[in-house]
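A protein chain is absent from this complex, but the other protein chains hold their places.
Chain IDs A and B follow the sequence of writing; residue 1 opens each chain.
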Amino acid sequence: MKKTLSQLAQHVGGKVKGNAEVEITAVATLENAAATNITFLSNPKYTNAVQTTKAGAIIVGRELDSPKPLLIAKDPYYAFAQIVVLLHGHRPHKNTGLSPKAFISDKAKLGDNCNVYDSATICDNAVIGDNAVIYPGAFVGPNVTIGKNCILYPNAVIYDGCKLGDNVIINANATIGKDGYGYATHEGIHHKIPQIGSVIIEDDVEIGANCCIQRGTLDDTVVGQGCKMGDLSNVGHGAKIGAHCLIVGQVGIAGSTTIGHHCVIGGQVGIVGHIKIGNYVSIGAQAGVINDVPDGKKIVGAPAIDALKAKRAYSMIESLPEIGKSIRRIEKQLEDGK
Amino acid sequence: MKKTLSQLAQHVGGKVKGNAEVEITAVATLENAAATNITFLSNPKYTNAVQTTKAGAIIVGRELDSPKPLLIAKDPYYAFAQIVVLLHGHRPHKNTGLSPKAFISDKAKLGDNCNVYDSATICDNAVIGDNAVIYPGAFVGPNVTIGKNCILYPNAVIYDGCKLGDNVIINANATIGKDGYGYATHEGIHHKIPQIGSVIIEDDVEIGANCCIQRGTLDDTVVGQGCKMGDLSNVGHGAKIGAHCLIVGQVGIAGSTTIGHHCVIGGQVGIVGHIKIGNYVSIGAQAGVINDVPDGKKIVGAPAIDALKAKRAYSMIESLPEIGKSIRRIEKQLEDGK
Partner (left out) sequence: MKKTLSQLAQHVGGKVKGNAEVEITAVATLENAAATNITFLSNPKYTNAVQTTKAGAIIVGRELDSPKPLLIAKDPYYAFAQIVVLLHGHRPHKNTGLSPKAFISDKAKLGDNCNVYDSATICDNAVIGDNAVIYPGAFVGPNVTIGKNCILYPNAVIYDGCKLGDNVIINANATIGKDGYGYATHEGIHHKIPQIGSVIIEDDVEIGANCCIQRGTLDDTVVGQGCKMGDLSNVGHGAKIGAHCLIVGQVGIAGSTTIGHHCVIGGQVGIVGHIKIGNYVSIGAQAGVINDVPDGKKIVGAPAIDALKAKRAYSMIESLPEIGKSIRRIEKQLEDGK
């Protein structure tokens, strides 16, 4: 695909400074871009690279001195995203229909235009919406419901009875609906409690590779609309995650915890069970969250504290030996002064 | 299934206060329960909900004021578990025998009444006990031994020569017996050391989804009887975990470490290699354990310290800037006072 810079600007609602007729075929980094590429200044610290990039044009947030044509957009990162979609598109999926080498139950119901590839399994009474793409080795358990336009990548596993909305993407080797971690310990033996809740994944969610989302004990585990979850994250039984949260990789959210909408949860964060996180909460990477968090709060650290305080406080751990010495010096001085 | 409260009380060895003839068909939460449901007061902070729940009956640990009939049990959580099993049962598995679309070696031996579903693989000389359920995409390597009544969920992988006892559950996408992380570095190159040990998983163990348990270098990695492991946990080569441990999600246990019986290990805990953890040890979530731990000890934090001390100590990190200020103020005061 080939577009002029003018066409790209129109597509994203931006304006051009410089030659609007330069032809663009692809998006590339400032460093690697060639004359037919458009690139993107994401971070002020790379501003110098604007002078040396070989790109044909640069997406920016506001006008700046540049030897190359600029596409100025109000939300330049979103403009960049729209242009990547326009020029490169999302991953295509081969259109083969239902493979005779897939294992599809006679009792499953599939919508129109589904692709189910070799060796995928669709169990009894599964209901799958239009345009689904189910990759090899993916497993759709009995009584699972999947909406329209969903993609299950290879070896993704959906246990029985889980419900996925529309436009859901489950990446490879993710596990949805495995039993919650629930045992009743009696006389030193741990007795498994059947987990009769399910998992509900709402519309427009993407679940990363090798994530595990447990089904609830009595009620359902919920991942809210538009959430995007990185790889290797773990959601405990009965947790409820609100809409449009960003949950980066290797996060652990324990059972029965409630998270509001539009939260951002960094990598390797751990959140204990049975607490309530508000809306628009931001949790820094590796934080350990053990208490309720109000709306809009930013927290960092393990244990997690206010982000503004945390940077200074945690960086002072390094000074603890000095602090100890100061105290001993002071005590000696007071002792000597008596 | 329908049971009177009287029958449920008899089943769990508890007693009834109120109408013993109320009919119960299901278990539900205090909040969601309907008139034919029994519910469970697990946490004193929900005691108020007893007054408003619509449940037909409530499982409790001791008598209390309630507008609804009570089932009073000595160990109410265990009673709850028994009633969930009675009314709802564990997950049923379709009874189809050995699928002709499974890949079962002629040299494998399977017990009676096994279900091996489409696209599961059973390699040469694997020996599988009665009543096994092997889901699609599960892989049972050569010379693997599996006891009676085991379940391998979809895409679980058991490498060659591992041994599973009876009543073992391996959840989806878990990996058992992958080579231990062992390399000899010589002149800057890491040379792989064949890992000739195996993995032994004893009776009644459940392994969470996407867990990885490495085989030993020379001797075996062992997960003891009755252990229950959450999702995404990692056990290093040659680690030995005693019986009846609870190991929650995303835990890392490095190679050659020994853990006693009845330990409880919280989410995201890391335990270094070559140490010895006693029996009945409790390790709080996200702890970093770098030293031996004696029997019965409770530890928290990274680095892990005594749990009683830890709560106060770690919460004081937030006060470090204040501590620094106090010291500078004192030093100035002493300076000025000279």
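Some observations on this one:
Simple rule for what comes next: a contact is a pair of C-beta atoms (placed from the backbone, for glycine too) under 8 Å apart; a residue touches a chain by one contact, two chains touch by 3 or more.
Keep in mind that this is a model prediction, so the values were computed, not measured.
In the complete complex, the hidden chain is touched by one of B:H11, B:K54, B:H88 or B:K178, namely B:K178. Interface residues of chain A with the unshown chain, by the touch rule above, are 27-29, 32, 43, 75, 77-78, 80-82, 84-85, 88-91, 94, 101, 117-119, 135-137, 153-155, 171-173, 206, 208-210, 226, 228, 230-232, 244, 246, 248-250, 262, 267-268, 285-286, 302, 314-315, 317-321, 323-324, 327, 330-331, 334.
In the full complex, chain B makes contact with the omitted chain through residues 103, 119, 121, 123-124, 137, 139, 142, 155, 157, 159-160, 173-175, 178-179, 181, 183-186, 188-194, 196, 210-212, 214, 218-219, 232, 234, 236, 250, 252, 254, 268, 270, 272, 274, 288, 301-303, 305, 309-310, 312-314, 316-317, 319, 323, 326-327, 330, 333-334.
The criterion applied here is as follows: only the chains that are shown with their structure count from here on.
Our note on geometry: chain A versus chain B, Cα centroid distance of 26 Å, whole angstroms.
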